[in-house]
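Input: one structure, supplied below.
For this depiction, one protein chain was excluded, whereas all remaining protein chains were kept in their positions.
Lettered A and B in written order, each chain numbered from 1.
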Amino acid sequence: MASEPPLLSMSGITKSFPGVRALDGVDLDVQAGEVHCLLGQNGAGKSTLIKVLAGAHQPDTGTIHWRGEAVTLRSPIAAMRLGIATIYQELDLVEHLSVAENVHLGHEPTAAGFVVRGKVARASTAQLLKRLGHPEIDPARLVGELSAAQQQIVSMARALSHDVRLIVMDEPSAALDPDEVDNLFRIVGDLTADGVAVVYISHRLEEIRRIGDRVTVLKDGRAVAGGLPAKTTPTREVVALMTGRNVEYVFPERPTKDVAADKPLLEVRGLARDGEFEPLDLSVRPGEIVGLAGLVGSGRSEILETIYGARKPRAGQVLVDGRALRPGSVRAAVRAGLGLAPEERKAQALLMLESVTRNVSVSSMSRFSRGGWIDRTAELGAARAATRELSLRPDNPNVPVRTLSGGNQQKAVLARWLLRGCRVLLLDEPTRGVDVGARAELYAVVRRLADEGLAVLLVSSEVPEVLGLADRVLVLREGCVVHTAPARELDEHRVLDLVMEGSPAS
Amino acid sequence: MPELTSRRGLLFGSAAIGAGALLVGCTSNESDDEPAANDQPAADDKPGKQVTIGFAGPQADHGWLNAINDNAKSRAKKYSDVTLEITEGSNDTAAQIGQIETLINKKVDVLVVLPADGKALTQVGLKAMRAGIPVINLDRVFNTPQAYRCWIGGDNYGMGLNAGHYIGEKLKGKSNAKVIELAGLDNLELTKQRTQGFDDALKNYPNIKKVARQAAEFTVESGQAKMAQLLQAQSKFDALWNHDDDQGVGALRAIEQAGRDDFLMVGGAGALSAFQAIKQDSGVLKATVLYPPTMAASAIDLARALGQGNGIGGMAEFEIPASITLYSAVVDKTNVDQYMSTGFK
Partner (left out) sequence: MTQHASPPRDSTDKVPSTGAPPAWRGLMARADVRTLSLLGVLAVLIIIGGITKPDEFLDTRNLQLVLTQASVIGVVTVGMTFVITSGGIDLSVGAIVALASVWATTVATQEYGFGGILFTAVLVGLGCGLVNGLLIAYGGMVPFIATLAMLASARGLALQITDGKTQIVTIPSVLDLGERDAYVLGVPPLVMVFAVVTIIGWLILNRTTFGRRTVAVGGNAEAARLAGIDVRRQRLYLYLLSGLCCGVAAFLLIVLAGSGQNTNGNLYELDAIAAAIIGGTLLSGGRGTITGSVLGVLIFTTITNIFALNNLQSDVQQIAKGAIIVAAVLVQRRTASTT
């Protein structure tokens, strides 16, 4: 394999944006038929690198060789013509078009040059979907009606509809359930067997172990390691490369103090929503972290959002400190001391055009204002104090929040609730899109907030996260709580069994 | 919504009346062998055969158009033998076509149409004529004479011409005289015609030069805005012609605000406020050139004469003419009292 020229060879790639050097002399080579994993914290330059590879960004310096020849990837179309396809994390599908139309978007099979031959498009789409193990997706359906996982398959079908030699997958497993992930890996295996190269980006190290051949680690715009063997390089070494330090204990230690006797701060009684979750009871005490574990579709996020008042329950009550909240009112919940860090940070929590300060202060504006007039010095001071307490980086609350890494954006959301003086924190997938090093820090923050007397309700699709962080775990399956136990009495296998089988063993 | 349906009900109701009147109208319409007819003046108060006149005009969103509707209505009311079917005014060509077609289906005796857009409504004029309903085309002319029996309207070119001559005579003997023009909406052909007439008249007066022209939009607001700019652009001039008295309200406001009174102003159309100002003779407005909305009253007379098979009084012919262009008289202090009653608000 090493004797022939690599399929792709990028060397000395640099790319600067106003104020930021995103890539600083990155080298990457990819062989035909291999799975090359790209690792790095958010902001390490992964997305810039794949955008350069996809022709969406032009590098400032550096060369790209494709099958031994120097090439310039002037546009996404140029990259596509060479056989480079990219599946972005945020899927770029047109919701109001059908599956077949999306797959053939831009290269529709036509008669007489302009009449779209829908039947041909649908037939070839069906074939692609079959090859991807999803023959059940109807090529005529609208993409907007499909699940996230199915949309990803469509995105992949689109990549394969071109004569593709290299596929870039940006965190393809993020939105997938375990069995979907298995299918994804089968597809990756098929592709590489056909000689197609895959550049695979993921935060999940165990996935890289399973399917990766080689690993390139990016940090701060540089490739700190290139072409490491994916299966044999010790995890700790990889993590150390990414974070620049050794991560021994990812999860903070639980406090020794027993809170079981305390009065619950958050109580949920018989809360239910049609088609989403069955009547649910739970309580969280001050200082306690309660985790909800379950698969995608088990109703986890819906439960959090209903407690928060963002969805209106069919029945049931939410009580804070013994007082019932007005159902379906976010404002009532916020006033009572609830705070939500939602799953989709960019879409549901952050004002992306605004500074960190304004994102942090948005829920506590009355604290810095008199008669509607904002005292900006006080606001800045408070925002600075809150972000410092969470060691948000960079330590400058005036930078736009969009320039922060995922972990720091999450900290900005937490700082918002910290500043508000919230007493019950609802965390929905708090580490989604957050890299390993930053995760540990976030876990520590959450634990510290709990130690300071907050009640935390945590939802995560990553079972180890729930087990490692929570004190008590509720296991959900299809909208029902099937098991409740202290986290230390559970292990990953047990939870996965419960989640799949749902046999309530108490 | 309930309003709409009730209005529709009303229309259908009057359609039935119209159909009843038709029986009478039809028989009289065919018989043009009444020799005495040509002796009768068109506006004869003596009741003749019942005539149902359909009237379709554009939306009266402007003083002049509003006066057209008023003139038509009040004229028709004067005749006991005339029933006027007046439609809701519309500036939408499609809507107006629909309204005229409704009138055709109701089989009115004569149609009076002031089209929102003459060219676009030609087809429906032809349709009416083919259906045996003579059309009086009011002011905005159809594409072909086949689409109307008689056209009656104002003279835009003549307006400009008369305004130019009036100003020319007033400035006679003044060397290097400067005039400016505040035109109406430039999108309209009538604006071009008025300007052309004005320019042609000024050619007779070599001592006069038109130094500036800006187009307003027939609205008070635009008249004020454009006039204010013109006044700033021209620190000294001798006369101003403003195409339209409605926008003239704004123009006069701008003149007042700029504190200017060193020129004479001639208006256009014949609004009541303009007549009053001319009569008072305290400001710059000294005259206005008519574009008389009384043409709608004349159109009703013509329609009635047509429906009753009469000609026009004072003319030898048995038939009404095919085309009548009204004179754009200049109204100034000397004759303003005579026109005061025709002024529109």
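We adopt the following convention: a residue touches a chain if its C-beta (ideal position, glycine included) is under 8 Å from a C-beta of that chain, and two chains touch if they have at least 3 such contacts.
Fair warning: this is a prediction, and the values are worked out from it, not measured in the lab.
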item	value
Shown chains that the omitted chain touches within the full complex	A, B
Contact partner of the left-out chain, one of A:Leu7, A:Leu340 or A:Ala487	A:Leu340
Touch criterion as defined above, residue of B:Gly48, B:Gly63 or B:Gly197 at the omitted chain	B:Gly63
Options B:Gly125, B:Gly197, B:Gly250 or B:Gly268, residue touching the unrepresented chain	B:Gly250
Residues belonging to subunit B that touch the chain removed from view	59-63, 65-66, 186, 211-215, 217-226, 228-230, 232-233, 235, 246, 249-250, 253, 256-259, 271, 273, 345
Chain not shown, touching residues in subunit A	18-21, 24, 219-222, 224, 240-241, 244-246, 308, 310, 330-331, 333-335, 340, 342, 347-355, 358, 362-363, 365-366, 369, 372-374, 376-377, 380, 393-396, 398-400, 403, 416, 420
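Here is the rule we use: only the chains that are shown with their structure count from here on.
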item	value
Centre-to-centre distance between subunit B and subunit A (centres being mean Cα positions), rounded to whole Å	71
